[in-house]
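Note that this is a trimmed complex: some chains were dropped, and none of the rest were shifted.
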């Protein structure tokens, strides 16, 4: 089924303790090549029927109003998933 | 005097909040998230729990419940509104209070008897405390880390809107050790610790006096009653 | 994609010779032959799915049944007095007075918790809570009994993080206070951790519900989460074989829990009960719809018709067989009168719970299931749910046990010098199994509900049932695998005795027992012998203490490779207290109280924490047990509590007097001066035994000075041995534990050592 992907990340200027914890763990395991880790969310919204401009617009609204909290997060992308459906 | 306690799917401490209101001397009124009826209450408590499993962000889905429109309305008109833990998260998601609450910095759920300081005793929910009074209230959350951008933090601090601050241990990585905040008018207060679990001897937090004997939470509710009756 | 067409009854009758994968489903050739005999034809693939999951060890108790019968037979009239529902139902129900009843049960989720610790443990909590709801009760508390591998093994942290996180997540999210449990680390559990979970519920007598489908024409309704491919094969393959032979399955063996869905389901069920809208109800756990339909039908009028197409699916590709076997969580099945269906559906809709009517109760004596318009199951439900295979597995006395028992700890060197004893004392305090468990328990909410009168680290958890009268109950669970390895009969009795003692310490009166029997493979005759002896021991001890087993669970195949775990019969005891206000805590809160030791100390170091921690030794015979003494001690403490003489009461168990003192001072930072010479003189022993012996029927209590005469008088009147061994003294920074003429340790140091162990490995 056609899928819209919404990507949300914590605001860059705000603390992301979960990301920090992962970065710390990576460093302890010797993976010093990664300076920083941030953890956000990836939503897959399945749409019945084809994806139209209207569905994308609806997804954008939902992304801003519900899937993210604009006070602490940014919606960084709302896009149609490639048809191949790598993410089944 | 009637105090509403809203039950959302996944609310857990709603009956505890009702008990606390009863012990404080008011009549608890059960409200249902799916309705628009505030049943003529004089104040509202958004209780703790895991509304909608807290899956998206804590309190996020609940903040879109039908009754929340009425809560926002009433709050803006000055009705005392208290958000406890998950309720605090809802108030933040509904933009009645600034900032956000994120996963504890250590990544685990934590339950502890938490010492906090009452930083502002002029709100509708804190007028029975002394200024800077140190109290013990149980805390239990997985996502209680308070965050906000610098400008917001400065404003909260500058305007005295930090209502409660963690003492001794910061249990979740909250910025500025913030345990609770209020709006400017002081009628809307949100806090992570659970005052409804410190209202009855034998079932409260440990104190220096005796185990499970702390009842500091009761005055949060009597403060609100005093305000409404004033 | 072409729709999989299920094997029909007609097809099965027409193709008797068709080969069926019964072995891959865990059925033995003779079991398969019996199914054919019962049906008079080969089973359809759907029937085979049902029989295979229902005849698995996990669901049928085929290896344990002949032994478990004792629990129902070794009973006296007194034991039946409070029993409203006994063994055999989803959970036992105990009358606690004033019209209230309590239902409780402990269950295992061991194997799933090794594969995926978080979800395994989480769904373990979810499953046991549904058992409690299905009795008509409101769940009010949970407990967790955990056994992990060696604390320093590289895989242990993975399991600990997942299991504790899963229990915390699911239990907290359900709003059920966690009030106690057990945490044990031992290399024998390395590849096979034990995750047992206990749930308790309360109900008014008239709200009791049972799992039966009666009343021809009544509707059979499935509600809750949708059915997905979760844990297909879990019941038969996971629970009847060790993990290394799971074999290929195209569906995931793990189940993902949704505590929010369960919380909503709980509230929904309670509203249905309150409205009198269900006739019978059954939770869906292992074996899913296969289990729920066959059990409901067997316990009712015997017939049921089900339209499988009506099952709401999360995954539309599921085959009929998979739907029958799916272990998707958070589902319930109810039997509803047709005239009440509308009201039923309204309540369910209010809670946003999905529902579908699957079929109805019939009087055909057959469980008939249709799919795609065809009959795919037509069986006598009793042959599926009740009359499964019963085995009398070979038992063999383990030859190694003689050598093990001969290797007593009495040969181990014992310290006599204060410095060395001080070191040993601190080593025990910091040892993984005696160290402070706050790292774990701080992740559990015990406040929710506002009725928790006691929780960890008190000896038992206690919940107030009635706010007006203060009526409540207490529960403790125990099992000492090391004792059971030395002697499974005595070990099981000791487990019961310890739980009984822990409950008694709070002032509650023990009333009922639940158990979760965790053992190795039943196909190993030595394991079967251990199992047989443990059940005998538990049954005999229950009879002696006159408290009945009301339900429980058996978990076999707990082993790493060929190496079975120590026999681990987890025993839970439920006690009743008229007013929780009179509860006795287990630690000291005040200075200046006298400390009394109740009971007699013998030199009993075999299997002790001291032998294990200091000498890495396990051998000899577990401590001697007199249940009469245990009863006398319990009565004494209850009597003293009733007169308000006790400030605290703490039983002595693992680590002996030394550990009990350490816990008592560390809890609230109250120090003590203690002397051992009176014990040594009266009971005739050395310092090591006085401190670390694990003799039973002992406790330390604190009594205000002004009540001394009364308290000692009470002990003497009852003829129970009592010695004043010290006084509580000093608080906070100055607090020390001063054992006269032996050693002095600042309480801060005890706390530091005890608190550091778990965080060191897991934080």
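Going by the order they are written in, the chains are A, B and C; count residues from 1 in each one.
By our rule, contacts are C-beta pairs under 8 Å (C-beta built on N, C-alpha and C of every residue); 3 or more make two chains touch, one makes a residue touch a chain.
Note that the coordinates shown come from a computational prediction; the quantities given were computed from them, not determined experimentally.
Undergrad: Determine the copy number of each chain kind in the entire structure file and write them next to their labels.
TA: Each shown chain stands for its kind; the full complex totals A x2, B x1, C x1.
Following the convention adopted for this analysis, only the chains that are shown with their structure count from here on.
Undergrad: Please work out the Cα centroid separation of subunit B and subunit C, and write it as a whole number of Å.
TA: About 35 Å separates the centre of subunit B from that of subunit C.
Undergrad: Indicate the whole-number Å distance between the mean C-alpha point of subunit A and the mean C-alpha point of subunit B.
TA: Chain centres of subunit A and subunit B, defined by C-alpha means, are spaced 30 Å apart.
Undergrad: Give, as an integer number of Å, the spacing between the C-alpha centres of subunit C and subunit A.
TA: 41
Undergrad: Which parts of subunit B, given as residue numbers and ranges, touch two or more other chains?
TA: 106
Undergrad: Residues touching two or more other chains, restricted to subunit A: which are they?
TA: none
Undergrad: In the complex formed with subunit B, which residues of subunit A make contact?
TA: Interface residues on the subunit A side: 10-11, 13-18, 20-21, 66-67, 69, 71-72.
Undergrad: Mind pulling up the subunit B residues that touch subunit C in the complex?
TA: Counting only subunit B, the residues touching subunit C are 9-10, 12-13, 15-16, 19, 34, 48-50, 52-55, 106, 108-112, 138, 140, 142, 194, 196-197, 200, 202-203, 206, 210-212.
Undergrad: Which part of subunit C faces subunit B closely enough to touch in the complex?
TA: By the definition above, subunit C touches subunit B via 165, 168-169, 172-175, 258-261, 263-264, 267, 350-352, 442-453, 464, 580-581, 585, 587, 589, 668, 763.
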